[in-house]
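The complex is shown incomplete by one protein chain, all other protein chains being positioned as in the whole.
As written, the chain order gives the labels A and B, with residue 1 at the start of each chain.
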Amino acid sequence: ADPIVIKFSHVVAPDTPKGKAADKFKALAEEKTKGAVKVEVYPNSTLYKDKEEMEALQMGAVQMLAPSLAKFGPLGVKEFEVFDLPYIFRGYDDLHKVTQGEVGASLLAKLEPKGVKGLAYWDNGFKVMSAGKPLKAPEDYKGLKMRIQSSKVLEAQMRALGANPQVMPFSETYQALQTGVVDGTENPPSNLFTQKMHEVQKNATVTNHGYLGYAVIANKDFWEKLPEDVRKGLDEAMKESTDFANQIAKEENDKALEAVKASGKTEIYTPTEDETKAMQKALAPVHTEMAERIGKDVIDSVYSATGFDPSK
Amino acid sequence: MTALIIFTLLMLLMLTGMPVSIALGLTVMTFLFTMTNVPVESVALKLFTGIEKFEIMAIPFFILAGNFLTHGGVAKRMVNFATSMVGHWFGGLGLAGVVACALFAAVSGSSPATVVAIGSILLPAMVRAGFPKEFGAGVIASSGGLGILIPPSIVMVMYAVATNSSIGALFIAGVVPGLLLTVFLGGITWYRARKGNFPRQPKASWTQRLKAFNDSVWGLLLIIVVMGGIYTGIFTPTEAAAMSAVYAFVIAVFVYKDLSLKDIPRVLLNSASMSAMLLYIITNAVLFSFLLTNENIPQSLASWMTEQGMGIIVFLIAVNILLLMAGNFMEPSSIMLIFAPILFPMAIALGIHPVHFGIIMVVNMEIGMITPPVGLNLYVASGITKMGLSALTVAVLPWLFTMLAFLMLITYVPEISLWLPRVMGML
C-alpha cells in the first residue's frame, strides 16, 4: 500500500536545531514505522508562512508543525503565555520539570478542543538581552526601542523595564537593528548569532530572563485516525527526536554564545547575582499583571512544579 | 510534465485577455481541484495571508505619494531645475528630460508615473521648442524606466516579496546602476541631438539655477525623507513609504498649493484602485508560487539545470531572453511575480547574488516597458504625444539599444550593483 504521507512544515532553515530535529523525526518515523509513513519536511516557510500554518493545520492542509509557543495565545489557549513570563524558570531543570511533566501535558491537552494534538515540546533556549549600550540595571532599558515578537506578555515585560516594545517580524529585525529603527532585542544566543544580529549590537547581557520554545503539534483528526501501531512508532520517534532537539538546541546556544564572544563584535556581559535580583524585582509585577490573562491556576501549577517562590 | 501543464493552462487563460490575476488564480484552482489533495480552503486562506506582510504595504503608500507628486507641481519644478542645469548642452530640453526623470525617479516608485509626471510637462515644451516629436518621445519613454531602477521602486518591493530579499539592500543596489543608466541615456540623447543639430537652451545664470533649485527643493527633500530615512534607521522601508505619502501630501497641498483639499478624495480613490489592482495580482501570484512550490517545480528546475552543467553565463543569457520576451506581452509586476519565484532558486544554485539578480530583473522590466506591443511607457508617451504605437516603437529604438547594452553590462558585472550595498555593510 502507499505510505501515509505526513507533511511537516516549519518556518526555519534546515540547519537550525528545529530544522535538524524535524529531519531527525522524519528519519526515525520512517524507520520505526517500517515505511508505513512518509514524512515530507517543508522548511523555510515554503509551504505555509508563520501566520497561516496554524489555520492550515486546523483545516488538515498540513499534518504536523512545530510553531513557537507564542502562537498558541492567538489560537485561544492563552495558558501557553506562561512560558513567556520573565524569570519563571531558573534554568533547564526547572523548564523540563514543566515541559516533560504533568503541567506540560495538561497544557498540550488544552489544544485538543481546537483540533490540535500536542505531541512534544522542543527547546530553543533562554534569551539574552542586546542593545547598542550596556544593559545591567532595569533603568538602562528606559526609552529603548526593543524589538519583540507579537506577545502581550513580552510587551508587558518591556514596559515594566521602561522600554518601548516594537512588534516586528523576525525577518526584518536584523535590518531594523542595523539601521537603528529599533535599539535592541531579546533572543536566544543561537538566533542572535545565526541572524548576524551580533554584528549590529554592541552589547548583550546573558540575562536568561525568558524562554523560547516550540511545541510539535499535529492535526487531531489525522493523528487519531492513524493505525495503532503506526502511532506507537511515531510516538517513539517523537520521543527520541525530542531528546535530540533539546540536546542540540542547548549545544547550539552554548556554541553561539562562544562564537559571539570570539567575534568581538558584541560584548557579552554576565550579570551578577544582585543585578539579576534587581531585574527579577523589576519584572515580578509582570507575573501579577498577566495572571488574569494567563490564568492564576496555570501560573501556580508551574510555580509548584518548579518550586518557584514568587515572593522571593 | 506538471510544469508543462501548469504553464500551458496559464498561457491559454491569459491569451483570452482576462486579467492576469484571474488567469493565475484559475490555473491554481484548476490544478488543485483536479490533481492534488491540498484542501481548497487553504486557497481562500492564502488569498488573505498572501499579502499579509508589512513589506508589501509599501506599494500602496508609494503609489499614493507618487500621485500627490504627479498632481502636486513637484515634477514641474524638477523639470525647471534640470533645464537650468543642463539645458544649454547639446540635447537641451531632451537632456533636461533625462535628468528630470532621474530626479523624479528618486522620489517616485513607478516608471509610468515618472513618464506621466515629466513627459506631460516636457514633451509639449520640446515640440514647441522645435524638437522632432519622435526624439522627445524616445527620451521620455526610455528615461521613465529609471523610475523603477533608482530607488524607491515598487518593482523592487515585489522582487523582495517574491524572493524574501531585503528591500533596503535592493534599493541601495539600484543607486549606482540608476546613475549609470542616467549617464548612458543622457549620452545617447546628447549624441543624437548633436547629430541632428537640435535646439539648445540659453545657458542659465547661477542666480537662475539657484532660484530653480530653491523652487524644487521641497520635492528634492523627499529623496532625503525616503532614502535618508531608511538608511539612518528612522524608518523601515514601508514606514518611509507612508511618510513620503504624508510629506508629498503636505507639500502638494500646503507648500506648492498646486492641489487643493477638494482634489484629495480623487487622488485617494485613484491610488486605492491602482494599489488594489497590484495587490490583487500579488495575491494570486503568491497562490501561484505556492502551487509551484507544492509541486516542487522551482527546485526540480534548479537541479535539472545543475545536472545539465549550465553555467552562469548561459543561464543569465537565457534569463535575459526569457524576460525580454515576457516583457513584450506582460507588464512588469506580473512578470516579476510569476518569474522571480521560478528563476530565483536557479540563480541561487548557481551562486548568483540575490541582490544582483534582482537588479538584472529590474533592468529587464525597464526595457519591457518600452517594447511593443505591451509597453506601459509607450502607452503613456502615446497618450501625451498622440503618436501611434509603431511610430513610437521606432522612435525609442536608439535608447532601446542603449538600454540593451546597459543590460549586458549589469548582467555580467555584478559589482556595479553590489559595490555600494557592500560598502554600506548591507550584504
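Keep this in mind: contacts are C-beta pairs under 8 Å (C-beta built on N, C-alpha and C of every residue); 3 or more make two chains touch, one makes a residue touch a chain.
Methods note: contacts and distances are computed from a predicted model.
Considering only "SPASM domain peptide maturase of grasp-with-spasm system", "N-methylglutamate dehydrogenase subunit C", "Ligand-gated channel" or "TRAP transporter small permease protein", the record for the omitted chain gives "TRAP transporter small permease protein", by its UniProt protein name.
Residue A:113 is the one among A:14, A:91 or A:113 that touches the chain missing from this view. When the omitted chain is restored, the residue from B:193, B:242, B:316 or B:355 that touches it is B:242. In the complete complex, the hidden chain is touched by one of B:6, B:20 or B:102, namely B:20. Shown as candidates are A:30, A:55 or A:186; the residue that touches the absent chain is A:55. Touching the missing chain, out of A:16, A:130, A:166 or A:205, is residue A:166.
One chain of the complex is left out; on subunit A, the residues touching it are 54-55, 58-59, 70, 73-76, 113-115, 143-145, 150-151, 155, 159, 162, 164-168. In the full complex, subunit B touches the omitted chain through residues 13-23, 25-26, 29, 40-41, 43-45, 47-48, 51-54, 56-57, 60-61, 64, 71, 76, 79-80, 83-84, 87, 93, 112, 116, 119-121, 124-125, 128-130, 199-202, 204, 208, 234-235, 238-239, 242-243, 245-246, 265, 268-269, 271-277, 279-281, 283, 329-331, 334, 373-374, 376, 378-384.
Basically, only the chains that are shown with their structure count from here on.
Of all residues in subunit B, those touching subunit A in their complex are 38-39, 41-42, 45-46, 49, 52-55, 164, 166, 168, 230-236, 239, 290, 293-294, 425-426. Subunit A contributes residues 46-49, 51-52, 55-56, 59-61, 169, 171-172, 175-176, 178-181 to its touches with subunit B in the complex.
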